[in-house]
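Below is one structure; the comments refer to it alone.
In this view, the complex is presented without one of its protein chains, the others remaining in place.
Chain lettering (A, B and C) follows the sequence in which the chains are written, and residue indices restart at 1 in each chain.
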Amino acid sequence: MKIEGTHELRAARARVYAALVDPSVLARCIPGCERLEQTGEHAYAATLRAGVGAIKGVFQGNVRLEDMRPPEHYRIVVDGKGQPGFLKGAGDLDLTERDGVTVIKYAGDVQVGGTIAGVGQRMIQGAAKMMAAQFFTALEAEAQAAPDAPPPSPPNFFRFALSWFSGLLRRTFQRRPETD
Amino acid sequence: MIPAQFDYVVPASLAEAAALLAERPDEAKILAGGHSLIPAMKLRLAQPQLLIDISRLKDLAYIREEGGQLRIGAMTTHYALESSARLREICPLLPACAATIGDVQVRNCGTIGGSLAHADPAADWPAAILALDAELVATSANGERTIRATDFFVDMLTTALEPGEILREIRVPLAQARAQQAYLKLPHPASGFAVVGVAVNLTQQNNTCASIAVGLTSVAAKAFRAGGVEQALVGRALDEQTIAAAAAHATDSVELNEDLFASADYRRHLAQVYTRRAITAAAG
Amino acid sequence: MKREININVNGTQHKHAVEPRLLLVHYLRDVLGLTGTHVGCETSLCGACTVNVDGRAVKSCTMFAVQADGASVTTIEGMARDGALHPVQQGFWECHGLQCGYCTPGMIMTAAQLLERNPKPTHEEIRHGLEGNLCRCTGYQHIVEAVAYAAKKQ
Partner (left out) sequence: MSPKYVGQRVKRTEDPRLIKGLAHYVDDVRLPDTLHVAFVRSVYAHARLVNVDASEARKAPGVVAVYTGRDVAERVGPVPCAGNLPDLKVPDHRVLAQDKVYFVGHPIAAVVATDSYAARDAVDLVVVDYDELPVVVDALAAAEGGGTMIHEQFGSNVAYKLTAGEGDIEAALAGADHVIRQRIVNQRLAPVAMEPRGVLARYYPGEEELTVWSSTQIPHLLRTQLALMIGIPENKLRVITPEVGGGFGSKLNVYAEEALLGWISMQLGKPAKWIETRRENMQATIHGRDQNGEIEIGCQHDGTLTGLRYNVVADLGAYHQLLTPAIPTLTGLMLSGCYKIPAIQINVTGVFTNKMATDAYRGAGRPEATYVVERALDLVAAELGLDPVEVRRRNFPKPDEFPFKTATGLFYDSGDYEAALDKALANADYTKLRAEQKQARAQGRLIGIGVSTYVEICALGPSQAMPAGGWESATVRIEPTGKVTVLTGASPHGQGQETSFAQLAADELGVDLNDVTVIHGDTSIVQYGIGTFGSRATAVGGTAVYIAIEKLKEKASKIAAHLLGTDAASVFFADGKFTRAGERKSAAAAAGADPGEVPPPILPAGQDPAGALPEPDADGKRVTLQDVALAAHLAKDLPPDMEPGLSATYFFEPKNFTFPFGTHICVVELDRETGDIKFLRYVAVDDCGKVINPLLVEGQVHGGIVQALGQALYETVVYDEQGQLITGTLMDYAVPRAHMLPWFELDRTETPSPVNPLGVKGVGEAGTIGATPAIVSAVVDALAPFGVRHLDMPIKPEMVWRIVNA
C-alpha cells in the first residue's frame, strides 16, 4: 500500500534533519516506540507498542536509515512483527525549506500481514496516515525545542499515539455495530 | 474466536467503575454493550487485562428531558433509542440514526455511549451527535466534565476522553422551533457500517433556513461537521438548487477515506449526494 | 479467576463457575450441552448464534457468559412448548425455510423477536428484520414466507 503526504514543520531544515536522524528523538517520535537500540550505523532494534485503550499490539522490529543526504533526503526502512501480524515499510523523506518552514514530503510503501491485514483492510491507509501525522507532529515539537533544553514532555497525543495501530484494527473488531 | 484471559469486575456504581479504571488505566477497559470490544477481543486484537462491566448499572440507561435538554444515559441501547415514541416526536434524528445501526441483535445490546467512546470512523452515532450539537458528559475519579461533540472526535478510534474517563451521558439541546431532521446512510454490503452517513438537523423560519447542522460519518478518519454546507444554507430558502450547491461543500478540506468498496473520489461524490438528499429529506 | 454465575436457560436454573472470557455461546454449547445454538463467524455478523436473553435477541458469540449472570435465556431448544412447535418453527417447516439448517436456529430466534415487536410485518420488514442473519442455502425467499406464515398463524 502506498502512502504519501506532505507535512510542514515550523523549524529550520537542518534542525529537522538532525532530529530525524537522532535515535533518541526517533524513539520519542515514532508512535508507540518503547525501545530503540542501536544495532549498527543508523540501524536500530525497536519495540513498538501500539494501540488505543484496550486495543494493543506489541511489535518487535528494526528501523534502518539509508541513502542519507543531509539535510535534504533519507530513506527509512521499518519492519516489525508481533501477535497481531507483521508490518514492513520503506519511505523516502525529502526536506525542503521555505521561510523557516521545513516541508517534508514523504512517499512510501507499507505492507501489513497477519490478522491486521485480514481484518483491518479499511483502516490501514487511515491508520498509516494517522501514524505519520503523529510522528511529524512530535518531530516538530522536538525540532522546535532549544538544542540544550530537555526534551519536551510527552504531549498529550502520546497517549493516543499507539492508535496508529489500533487504527488498523478498528474495523476489525468492529462488527457492524458500533457499540461497545 | 476465543479471547485471551482477563479479569472481570461488576462495579456497584459509576464511581466505583471510575475508581477501578483510575487504578489501571492502561490495562482496564470499560465493557458496555460489548459489540465493538468483544469482537476485537475474539480476534485477540484487544487483550485488556481487566473488564469493568458497567452494563448492570441500570441508572445509566435512560432518556429524559431536563433543563431544555434531552439527556441520554450512556448505557441506553440503540434499540431503546430507535423505539422511543417520545424521541420520534422531539428528536427524530436519534431514532432514525439508531434504526440504521448494524442489525436488530446489535441494536438490542449496543449502547450509544459505547459506540461514541469507541469512535469508529464508520459508526453512525457520531454524525447524529454532531448534527445535534450535543454535549458529552465524562466522569472520572477526579470528577466530571462536559465535552462538546465537535471537540469529542479526535481521530480514528480516538476521542477526547482521557484515560480514566467514562462517558456517562449525552445531552442534546432541544430546539425552540420544531427541528427538521434526517439521517441517510449507505451501508457497506458486508459489514453494514456506513460507507457514508449524513445527519441533518435544521430549523426554518419564514421559508428560510434559520439554523442547520450537518454531521458526516465514514467519510474521513473521524466524523465531522460540514461547516461549508451549513454556511451556504443559513438564511437561504431551501430550494433544490441552493441545497445542491451547498452540498457540494460536504467534504471541503477533508482527507477522504478509501477502501475496497469506495475510492476517495467516489466517497466524496457520495458524501455530496447523501448530504443533498438528507437535507432535502429533512427540509421536506 | 473463575466466577460463579446463575443463569436460567429454557426454564431451568443453572449455576456454574466459569472463566470470565467464556462466551455465552460456548457456555450454552459446551457447559450445558445445548448444541442447537451454532457458531458461523467470528465477527458477530452471521447471527447463527442468536438466542434470547431477557427478551432480547442477542448474538451469544458477542456476550460473555458472566454478562448473562442472573438472566433468563431462551435457546432454540426452548422454543417448542409442550411438544408444540413455536409458530416460527412451524413456518420454517411449512415453507421450506431451511436447507442445511445451520443458520436456522439463529434465524428462528431473530424472527421470533421480529414478530414480538411487529406482529404483522410486510415482506420488506421481514427482510430488514433478518439483516443480522446470514443464510447461504435458501436465498431467503422461503424464510420470508416462513415468517409471514408464522405472523398469520400467531
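Structure notes:
The definition used in the following text is that a contact is a pair of C-beta atoms (placed from the backbone, for glycine too) under 8 Å apart; a residue touches a chain by one contact, two chains touch by 3 or more.
What you see is a predicted model; the values in this text were computed from it and never measured.
From the options B:Ala141, B:Ala245 or B:Val273, the residue with contact to the chain not on display is B:Val273. When the missing chain is restored to the complex, the residue among B:Gly67, B:Gly143 or B:Pro189 that touches it is B:Pro189. Chain A residues in contact with the hidden partner, per the touch definition given at the top, are 1, 83, 85-86, 111-115, 117-119, 121-122, 171-172, 174-176. Although one chain is not shown, part of chain B still touches it, namely residues 1-2, 4-5, 43-44, 186, 188-191, 260-263, 266, 269-270, 273. Contact residues of chain C toward the unshown chain are 19, 21-22, 26, 29-30, 33-43, 45-46, 48, 75-77, 79-80, 85, 89, 92-94, 96, 98-105, 108, 123-124, 126-128, 130-131, 133-144.
Heads up, the rule we're going with is that only the chains that are shown with their structure count from here on.
Distance from the chain A centre to the chain C centre is 45 Å, each centre being the mean of its Cα atoms.
Among the residues of chain C, those touching two or more other chains are numbered 43-45, 62, 132.
Annotation for chain A: residues touching 2 or more other chains are 119, 173, 175-177. The part of chain C that touches chain B in the complex is made up of residues 1, 3, 19-21, 23, 39, 42-45, 47, 50, 56-59, 61-64, 66-67, 110, 113-114, 117, 129, 131-133. Contact residues of chain B toward chain A in the complex are 29-30, 32-48, 78, 101-103, 106-107, 109-111, 114-115, 117-118, 120-125, 154-158, 162-163, 191-193, 221, 255, 257-261.
Listing the residues of chain B that touch chain C in their complex gives 1-8, 31, 34-35, 38-39, 41-43, 51, 53, 55, 79, 83, 102-106, 108-109, 190-192.
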